[in-house]
Structures are given as structure tokens and as C-alpha cells.
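Yeah, one chain of the complex is gone here, protein chain that is, but the others are all in their spots.
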Amino acid sequence: MNKNSYIQLKELNKTFNETVAVNNINLEIYENEFFVLLGPSGCGKSTTLRMIAGLEDITSGEVIANKINISQLDPKDRNMAFVFQNYALYPHMNVRKNISYSLKLRKVSHEEMEKKIHWVSNLLKIDQLLDRKPSQLSGGQRQRVALGRSLVRDPVAFLLDEPLSNLDAQLRVEMRHELIKLQKNLAKTFIYVTHDQIEAMTMASRICIMNNGNILQIGTPKEVYEKPNSVFVARFIANPVNNILTTNIKHQNHSHNLECLNIELKRECLTNRDLVYFSIRPENFYIEKNNSEMASLKVEILQIENHGHDHLISSTIENNNQKIYFRLNKFHNLIIGESINIYFNTNDILLFDINSEEAI
Amino acid sequence: MNKISYYNRRFGYLLASPAILILVLIILVPITISIITSFFDYTLIDRDLDKFTGLKNYFSVINNPKFINSFFVTISFVIFVVLFEFLLGFLIAILLNKVTKFRNIYYFILLIPLLINPVVVGLIWRMFLHPQLGIVNYLIGFLGISPVNWLGDPQIAFVTIIFVDIWHQVSFMIILLLAGLASIPEEPYEAARIDGANEFRQFLDITLPYMRPVIIITLLIRLIFAVKTYDLIYIMTKGGPGEATDLISYYIYRSAFISLNLGEAASMSVLLLIIICVIIFPLFKYMNRADE
Partner (left out) sequence: MKTIPLLISLLFIFNMNANAVTLRAVMENVPDTGFIQELLPEFTAKTGIEVEFEVMGYGEMHPKLVPSLIASTGSYDFMPVDFYWVGEFDKAGWMMPLDDFIKKDEFDTSVYFDSLMDLTGRIGDTTYMLPFYNYAMGLTVRKDLLDDSSNQAKFEDKYGMKLKLPTEWDEYLNQVEFFTDKDKGFYGVVNQGGKADPIAMEWSNYLFARGGDFHDDNWNGLLTSNNALEALKDYVSMVNNYGPLGAESFGFDEAFNVAAQGNAYSYLTYNFFLNSYNDPEQSAVVGKMELIPVPGEGGLNGAWGWSIPKSSPNAEAAWEFLKWVESPDIAKRRAALGGAPTRKDVFNDPDLNEQFDHYPLLKDLLATAKNFPLFTYTPQFVEVMGTELSKAVIGEQDPAVALKIMNDELEALAAKDGKR
């Protein structure tokens, strides 16, 4: 990946009346990255994307693209393509006209237009649909047309605003793969907004997690998964849940006892702390001890959720009452109310400060 | 199951029948009576429906130059009034659509003329337009313009009634067109901004196609009502000066209530009905086709 910083946001801020939607964020996006803005509804990710596109006025701060400050430019002059969640196709034009609209406005020659339409429709496999109107297309087809519309402009970056959220699950998976492939083929920068962490994890080269207008963490999928920098990120990047529990700490000579789990950890960061958040992902629990260093935990089973490929089991920790989830493969005979031992590696414990909620 | 739905249907018809009956009575019966009357020599003075004259009324009406004049005056009035109300109304609706603060206040102010009874509108404007004592000539005097003979000059009078009608009815257009504009989603416009379309192109390529059904139906409704314009003429010009503002509704009224010749008036009404149907039929078809 080319590490040239291509798009920069400097102290970018968007305030509506009294509410701050995007709180002076700074970030750098590299050329040819598949950069994902991830966060819950209302976190400011779409607003940020729209400010990059020019659809939203910037309250303060700058957007720099390819070393040029584009903050005051009209959308059409920024040479970026935008794919909308609801496709935003022109309902009264057929597919061909939808795709070529921007070219028509730029007064591109007829042959040039034909060439481009041909290329795009082949690429996205919509060549059979060129004469249809949007109302005659399925959701997936409309999405492709929307993509086609952006492709044809040969932009420097593609901005996609939750483009897959209106599709059904199966189609979503297909389109995910297509988009990944597309980005690789085009070798262009993609900035992608979503609230779905699966999409983010599977597609992104880097994920930027946002909440309440602030950036919480930027990192590769592996990084944010294995080393979340805050409780929020740990909770958010989870499929479907993560365990975030609290525990008292009893200090001993060179180690610290996490009361809840009844295990000893030698980590330095625990000095001077009495209460701490900890997290162990559900998939990091096992029903059998795999090696001698695994710790064990006694739990009473509350619920068993059958997810088809595995089971998600909710349980309470003995003597503690905090709920803990763990995943097991489908071949087991657990019943509700049973008390069992589950096993985990202490290395998989992530710790977070009880006040700041940041990773320690 | 069949029995239940049969009773349901019957009950449904029963419930609907009073309304249908009233509609039939109010609409069909008078129209039928009118049509029948048009084939007789029937006046209010001699109220016997005994002199069947077939199409004589129709022929005498069509051959009457005063009727022809009234017909053409009406056509040009209707075209001007609907056209200007549409253009002005559309412009105002577009502007109003962009306004967020105080929109309701502007809306309300613009609506007021429409709420005024047409007779009162005519009376107010007659007063305002009095050549010596009215306020309009007084005010334009400050601009250095000499008094205008608003209702006394035939050409000017024609323009005057168009103007007063616009003042009265333009908000009808504004309401409907604004409702249409407000229902257009924002996103195609955003896509267009990114694609490089300026305001004008956005209007042509997005706004107009979306607005097509609303535009057509608004024009249709307004056209039909414009042909029936009566109050304004009755109050302001009585069809004059000369025959410059002799709209067809007023003409038919005179035939019925001054000449008391109901047979002739009925034939004119039927002719008018036919002509209106002919005019709106293509519009109607176009609208149905536009529903995609």
C-alpha cells in the first residue's frame, strides 16, 4: 500500500446550531486505501463523508486532497464520486442516461460516452439493464447502477455512504466481495461509511471508529480487533457481543488478583488500581483445557442461542452474577441451569481503566 | 366464506348508496334536465315545455357573432390567466421551497387573497382601480405615471381582469406546486450536484420530471375553473367596455336571467361542456401516461 497521505482532514468541525456533529477531527487517508469510517448512528461518520464530498458545508477546519485545499470547492469540482445509501438514481432517466449524466454535463463526445458506458456496464454486469428505468430494477441492480454512475466519472476517490444497508443479507455478502474486488482493480481510494462492523472488518484496509463526533481509534482490522483502545471500541467491534466486565483487584507481592476471575496477572499496569474493566472475547473460551496454562472459570448457564454454525451461550459467573458470553461449536450437550467450567488464556484478557475506559 | 363476503358486499353497497344517490341527484339530474331543455324553446316567461325545436338553439347560438366573440374572449382570458398564474406560482413555490425561516408566515400571507370571496375581490379592486378616486392611480402617480383607465379602456380592462384574477388565485397554484416540490427527495439533487449539474440543469432534469403529474393536474383543475370565471366580470365590468371582457359564463348568465331564455342558455352550457371536455381530454390522457 502506498503510504502517501492523499486525503487529510485537519481539525474538521461541523456544528448544527448548538450541536457539534463532528468535533475537530484529524485524520489521514492514504492513496488506494479502502478506508472505513465505522460507528453507531449519529456518530458523525456520514457528516464527515459529506464534508469531504462537499455536500455539507464545513463549519471549521480543512479538507485537503492531493495537497490541494478543497474545503471551499463545489462538489462537482472535487472530482470525487459519491454512492448514496438509497442509490439516488435519477428516476426519470433510464440506466444508460443515469450513468452518462455527468458525462453529458461535461459535454463529452458521443463516442467517448459510449466507450465509457460500455466499459462500466460490462464491469458491473449491467449491460442488459441499460434501457430500463430505476423503478424496474432490483435493489442490487440499482446499487450497481449507482456504482456505475460514479465509475464513469473516473474520480480520484470514491465516497460510499452505507451503500449496502438496504440490501438483503445474501446480496450484501456478494456485493461486499464485488466492492473489494472493484477497489483492487481500480486501484483507487475508497472511503466507506458503515455502522456494520462486519463490513468494516472484512473490507477495510484501515478502520476509523467514531462516536459522538470524535475519532476513537484508527487501525487495521486486526489492530482494532486485538487491541481496542477503549471499552467502546472493544464493545463495538464484536460479533455479536463482547464481554466487558468489572472486577476488583487484590494486590499481592508481585502480582494482582482479579477477584472476579480469581486469577493472577503480573501486569504492571494494574499497580495502584483497585477496580478495572476487563474483556475476554466470547470466542476465546473453550470447554476443554487445551494447555496447562489456561485458567478456568465456573459459570452457570442461562441461555443457549443456536447460531447454526456455533452456539452463543450466556451464563453467570459463579459468586459474581456478572453475565458472560462464550461461543462453542455446535457439538456439545449443555443444558440451561448447568454449572460448568470454561477455560481461557490469560493473555486474552484486555484491561481498561475504570474511569477513562481507555486500554491499559 | 362466500356467504359472508356476499353479505359484506351487500352491506357495503347499502352504506354507499345514500352518497351515490346524492351524487346522482346533484350531478346527473340537473345535467340531464339542462340537456333536455336545450332542445326546446323554453323561456321563464312561458313555462311550457311544449315547443320542441331540436338543434335550433344550438345553430342560432353558433351563428351568433356575440357568442363567438365571447367564446374567443374566454379562450384568450383562460390561456393568459392559467399561464401567468402557473409561471408566477411556480416561481414563488420554488423560492418558498428554499426558505426555512418564517416559511409559514409567507405562506399565510400569500394565501389570504385566495380566501376572499370572489365578489368581495371584485368590489375591492373596483374601488382601488377607480380612475380618480382609487388608490392605485394615486400611488402610481408618485412614480410619475399618469392615471390609467383600468376598466374603461377595452384592451386595458381585459388586462385588468387578468391581473385581478391572478392576484386572487395565484396562491392556488402555489399551494399545489409547493406540495409537489416539497415531496421531491433531496438525494437526486445531491447526486446531481456531484455529477456537475448547476441549478438550472437540476431544475430541468430532476424537478420538472418529478413535478410532471402535479403540474398537469394543477393546470387541468385551474383550466376548468378559469373557464367558469363569472363573479369578476359581473362585479367589475359586466362584460364591457363594449364586449371586451364578455366571458362565456357571464354571457350564459345573461341569456338565462335577463333574456330569460333557458333553452338557449342550456344549449350554450352544453356546448361549453363539450368544448371543455375536448380540451381536457388530451391532458387527461397525458397525465395517465405520465404515471409510471
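Each chain carries a letter (A and B) given by its place in the written order, and its residues are counted from 1.
One rule holds for everything that comes next: a contact is a pair of C-beta atoms (placed from the backbone, for glycine too) under 8 Å apart; a residue touches a chain by one contact, two chains touch by 3 or more.
No experiment lies behind these values; they were computed from the predicted model shown.
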Contact set of the excluded chain (shown chains only): B
Per the touch definition above, residue among B:Ala16, B:Ile31 or B:Leu44 touching the missing chain: B:Leu44
Options B:Ile4, B:Ile258 or B:Val278, residue touching the unrepresented chain: B:Ile258
Contacting the left-out chain in the complete assembly, out of B:Phe40, B:Trp150, B:Tyr189 or B:Tyr210: B:Trp150
Interface with the unshown chain - residue positions in chain B: 44-47, 66, 130-133, 147-154, 157, 234, 237-243, 253-254, 257-260
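Simple rule for what comes next: only the chains that are shown with their structure count from here on.
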Between chain B and chain A, distance of the C-alpha-averaged centres to the nearest whole Å: 58
Chain B contact footprint on chain A (complex, rising order): 53-55, 74-76, 80-82, 84, 86, 88-93, 101-102, 105-106, 133, 135, 149, 153
Chain B to chain A touching residues, read off their complex: 185, 187-188, 190-197, 201, 205-206, 209-210, 292
